[in-house]
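Here the complex is missing a single protein chain, while all its other protein chains stay put.
Chain IDs A, B, C and D follow the sequence of writing; residue 1 opens each chain.
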Amino acid sequence: MSTIFGIPAPALYGQILIGLINGSFYALLSLGLAVIFGLLRVINFAHGAQYMLGAFAAYLLLNYVGIGYWPSLMLAPLIVGAVAVVIERTMLSRLYSLDPLYGLLLTFGLALIFEGMFRYWFGAAGKPYSPPAQLAGGVNLGFMFMPIYRGWVVIASLVICLGTWLLIEKTRLGAYLRAATENATLVQAFGVNVPRLLTLTYGLGAALAALAGVLAAPIYQVSPLMGSNLIIIVFAVVVVGGMGSILGAIVTGYMLGVLEGLTKVFYPEASSIVIFVIMAIVLLVRPAGLFGREE
Amino acid sequence: MRDAPLLEVRDLNAWYGESHVLHGVDLDIREGETVTLLGRNGAGKTTTLRAIMGILRRREGVIRLRGQDLLKLPLHKVAQAGLGYVPEERGIFASLNVAENLMLPPKVAESGMSVEEIYRLFPNLHERRTSQGTKLSGGEQQMLAIARVLRTGAKILLLDEPTEGLAPVIVQRIGDVLVALKERGMTILLVEQNFRFARKVADRFYLMEDGRMVGSFPGPELDAHMDQLHEVLGV
Amino acid sequence: MEFRGFIAVNNVTLSVNEGTVHALIGPNGAGKTTVFNLLTKFLTPTRGQITFRGSDITALKPAEVARLGLVRSFQISAVFPHLTVLDNVRVALQRPSDLATQFWRSSSILSTLDDRAMSLIDAVGLSSYAHLPAVELSYGRKRALEIATTLALDPAMLLLDEPMAGMGHEDIGRISDLIRRIARNRTVLMVEHNLNVVSDLCDRVTVLARGEILADGSYDTVSADPRVREAYMGTEHA
Amino acid sequence: QQVSDNVVKIGILNDQSGVYADFGGKSSVEAARMAVQDFGGKVLGAPIEIVSADHQNKPDVAASVARQWYDTDKVDAIMELTTSSVALAVQGLSKDKKKINIVTGAATTDLTGKQCSPYGFHWAYDTHALAVGTGGALVENGGNKWFFLTADYAFGYSLENETSKFVKSKGGQVLGSVRHPLSANDFSSFLLQAQSSGANVVGLANAGLDTSNAIKQAAEFGLTQSGQRLAALLFTLAEVHGLGLKAAQGLTLTEGWYWDQSDENRAFAKRFMEKTGRMPNMIHVGTYSSVLQYLKAIQKAGTDATEPVAKALHEMPVEDVFAKKGKVLPNGRMVYDMYLFQVKKPEESKSEWDMYTQLAKVPGDDAFIKASESGCQLTQ
């Protein structure tokens, strides 16, 4: 059996594949974060909480309303997106003219509230959620046992990422949004309904987070804390990719997933900070991130 | 109905935060007319434009476009009603390239200039169309800011010092453009320091001082009012 | 100077003699501001050399260039918005008077700079706004403030990027006088589109077009050059 | 006067809102109240009061609450003390202040080892007991080749080290281990390494959400199907319930108490259930027991002064719903029997909380370190 750095090659393939799967979550979450940051200049600290809300929405829909996984995949993002729209209308929209710091602080506060309330209601240990019957089980790939559900996650996230990217980069919408982040008043003075645009964008970003949450529910415990640690990593992903660059967020998400996976093999203790090491190096060498535009 | 003003401003007051800047400004612009606001630095010219556009929200008085009250409209509706604005600080977007900047404002009517026409008018923009908006030279940014509203088909242009920082040839060209636009029936409210330029295009002048209108006269009578200009502008 | 393949300034050889007012004019996008950025090291030249008073400054950092006495103003106004007019000027006065790094002393010692600051502010006609935060000034006055701040450094050489842009007639007169006055024992290199000012003030004019020098000489020689008329002046400035 | 300030105040200090909120949390406070009620509400004629606080897993919050309790609020003893850093900090403080503290929620053996206190007691489990229970007993049950998933901090290491020791002493092998960061979320990579290691037991030397996620994902990757057993080194009923039997089935773990072990236990659990809506785990019942025993000690000493009460606590046997024939070692360690459990399959379970099958009993004397070997200065 061939080995690479003392690790059997098939085991390494397995690890790379796993890294890619985790990367899907990073990509999906950082996508939403990048959309919100890139377009609203708000660092959405509530993103982790919205991801958690998505997972809980799925859990609650199943256990209290009897709605299963597939409809939840649509419904949960809608619900969370609607909540986000309300947040944007009533709170965030007042902060656009200020330093981005305030958006960060507001969403940080909201994250504390959501997480605290859910912990209060549901406890910290988390709730179970099973994958849909169609996706249960796994296949043996020879070098590893691959749960079918994880395969589905990779495919779903790729499709969503691509779709969002096309929506934003290839339509006029993207130009409006980018311009509005710089000078919303002027864009509005050109006749664009900027407030509505921003509301929808925030809703979309949050819905993406919720979607990731539903996808994650069958894999991780549905727990009030599931997003709180993730947010900071995902945020690093966005920064490495280049803040505001949608493509950067996606590519970096997958890439860092793999890198983190490899770290888990070679120096597992450091797997939690490998992303930060990479972020520090990237920012020192390429200040605007891998795909960012220097300003 | 050539006499009913297209844009009518009555007793306009405006504030920046607590400070009261416009004190009862009256202004009429008839359809197809080019009106120039003159005044020293800090007289309130920019503020007048910003208040009309609704960019400055704290204002009182009457602003009517064809009888429709603009004061209550949300900002984007003002633009949709046909007002095009070229801000003093140009407002070029760094995150968009030149072409994207140009294409950014949605069309409000079909009568705007085509992109080819615009590029013919400002060859610099064509040459630099893929570079980042704010990487343009100061003058090129000014051209872009003007070009941007010409595309939209806005019927009334509010131009804040459009010739600032432009080379004399370009100033001359812009003068020609304004004259051409006028012939097409465009209505223009111009703020200008360079009145050698302004006299070429203006049908009427308004004089501002300390947030008030202190005089108004038809374009051809400019020479007759030189004394007043001297006093207000220090020419 | 090359921006991602676009050559903005090419092969410009420009020498400014000490004690003169030198104008740099040319069509928009000719590369005038870029030249300023190169001289003050806000940009690094792809090729070439810059010497100031005999010493090579090509490799220096922007702040170092300024410390040697080569100071610029910006085309798009650059003030410290939330400082008052007086404080804006004082910030500039602080550096040459070594009142900048002391973190253990009270800032009240800065009042020793007030007289000089006020006389500069007065010179640009802003004395009645001295205690207003700079954001609240109208555009033209911000430009005037910027010139006062630049002058406060008492530089050996001043680079003024369109100092008159956005100013009213009265101020143009005032600033012209001021520049004339300070130019008696200093060197000034200015970019300006107002040809009255150029002809009035400048000893020598260099015309830049498409990143290269088109003409060079006194205002009269330059303005007689048909190429300059075509590229820059247009027909009206005869 | 026998009782200081005419009231006996007991402080329950633990994590009520963070990762360990289910582990002990508010239900522990309820358990303490039950003990007071069962004791009769008064001791030596003085009323008994329970106060509680959420230390949010911050040692400095815990320390300042504890100081304030001792200095101004007339609290006589502090109990529960989830998480090691908090327990060590409060025990250190209590030692200085000459006050009694009884730990049920923290695992580190240092509490009765290097950092022991004459007034400090460790009541429920500790890392050693968990290691003996799961490590030792499981080898005897056929799990002889181990691979560890270890949380990358002191608690994880000591669990892994001690467990390895017992695995080896029983003739088992440790094939390897991988250290994962705290709150790792995704364990698939580590599980894959465990899977390819050839071990037949995967030991989870971590806690809380980490353990839950590891177990859930192990099920997903078919670890148990491929013949491996999962052994959670620190896991309790509360968390098994949160995970669900579907994911947790087959898991082995060590706990010091289970509600379905006897009529007495069932009766206690029923009362507890009525108050809190959940079944108790060993931390809850341990807290109940520690409060009860503390009150008994006051009764016996005839005062609530620290020295005599501590002496009584050291001398008295523990005999209640939590511990049978329990005894307290000179280093403060309460010794009682632990049990190795296996989580039932969903189809075996008859009710919501019917989750464990008992595999083995670990006698207290085997489960806990002897006082003389603990490294505690007081015993040398």
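Observations on the model:
Keep this in mind: contacts are C-beta pairs under 8 Å (C-beta built on N, C-alpha and C of every residue); 3 or more make two chains touch, one makes a residue touch a chain.
In this text, contacts and distances are computed from a predicted model.
The listed options are "Oligopeptide transport system permease protein OppC", "Oxidoreductase", "Amino acid/amide ABC transporter membrane protein 2 (HAAT family)" or "Dihydroorotate dehydrogenase", and the UniProt record of the chain not shown names that protein "Amino acid/amide ABC transporter membrane protein 2 (HAAT family)". In the whole complex the chain that is left out makes contact with A, C, D.
The chain not shown here is touched by just one of C:Val91, C:Ala123, C:Ile175 or C:Val205, and that residue is C:Val91.
Screening D:Ser28, D:Ser84 or D:Thr306 for touch with the missing chain picks out D:Ser84. Here the missing chain is touched by one residue of C:Leu132, C:Leu153 or C:Ile213, and it is C:Leu153. By the touch definition given at the top, chain A reaches the unshown chain through residues 43, 91, 94-95, 98-102, 105-106, 108-113, 115-117, 119-120, 232, 235-236, 239, 243, 269-270, 272-273, 276-277, 279-280, 283-284, 287-288.
Remark: the residues of chain D touching the chain excluded from display are 16-17, 26, 51-61, 63-65, 67-68, 71-72, 84-85, 88-89, 92-93, 108, 110, 115, 152-155, 157.
One chain of the complex is left out; on chain C, the residues touching it are 40, 42, 61-64, 66-67, 71-72, 74, 78-84, 87, 90-92, 94-95, 99-107, 109-110, 149, 153.
Methods note: only the chains that are shown with their structure count from here on.
Annotation for chain B: without this chain, the others separate into A, D | C by the touch definition. The minimum number of touch steps linking chain A to chain C comes to 2.
More C-beta pairs in contact connect the chains of B-C than those of the other pair, out of A-B and B-C.
Centrality by C-alpha centroid: the chain sitting nearest the overall protein C-alpha mean is A.
Chain A and chain B have Cα centroids lying 44 Å from one another.
If touching chains are joined by edges, the resulting network of the protein chains shown is an open path.
The set of touching chain pairs reads A-B, A-D, B-C, using the touch definition from the header.
Considering their complex, residues 3, 6, 25-34, 75-76, 136-141, 144, 162, 165-171, 173, 193, 195, 231-237 of chain C touch chain B. Residues 53-55, 74-80, 85, 87, 91, 93-96, 100-101, 103-106, 108, 132, 152 of chain B are the ones that touch chain A when the two sit in their complex. Taken together, the chain D residues at the contact with chain A in this complex read 17-23, 25, 152, 178-186, 188-190, 192-193, 195-196, 208-209, 212-213, 216-217, 220-222, 226, 238-239, 241-244, 246-247.
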